[in-house]
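Note that one protein chain is taken out, while the other chains of the complex remain in position.
What follows is chain A.
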Amino acid sequence: MASKRLVKELQTFHRDPSSAVLVLEPVSDDDLTNLRAVLKGPDDTAYEGGLFNLSITIPPNYPSTPPSIHFLTPCCHPNVNFKTGEICLDLLKTSWTPAYGVVSTLEAVQQLMGAGGEPDSPLNIDLAKLLRAGDLVGAEGLVRLMTRVHAMGR
């Protein structure tokens, strides 16, 4: 069931590309369960202009269980682990519903970036500290710098 649904999702993506997701493709042609995606940094935010690589692993009983998504490109965000790329998003854990697809999940990740995140349950403590202290300018500056260094280099 998982592969049938994935093929469908990929076909739909090719027919009707998303504005947030620039690339979504299997890492190798004979394995649909490992995907690579490129996510566009949302406009009008500190991530603007950045291109973020993500790896997506599809569990065997997808879509009953959520895909696991990690940032490959370091992303400076309070709810993203800067080193491992782990994303803290309820949609990827308890709030998962099979009515979401990979593309809509990636769009939700982009929304998480645009919304600025939830600094009270941080994975990036340095950034969360700035935000909780109210230093929005400092936080935005840090994000801009990190996006320029890691996500706009090439």
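We take it that a contact is a pair of C-beta atoms (placed from the backbone, for glycine too) under 8 Å apart; a residue touches a chain by one contact, two chains touch by 3 or more; residues count from 1.
FYI, contacts and distances are computed from a predicted model.
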Protein that the absent chain corresponds to, by UniProt name, given "Geranylgeranyl transferase type-1 subunit beta, variant 2", "Histidine-containing phosphotransfer protein", "SCP2 domain-containing protein" or "ubiquitinyl hydrolase 1": "ubiquitinyl hydrolase 1"
Sites on chain A contacted by the missing partner chain, in the whole complex: 1, 4-5, 8-9, 12, 61, 64-65, 94-101, 104
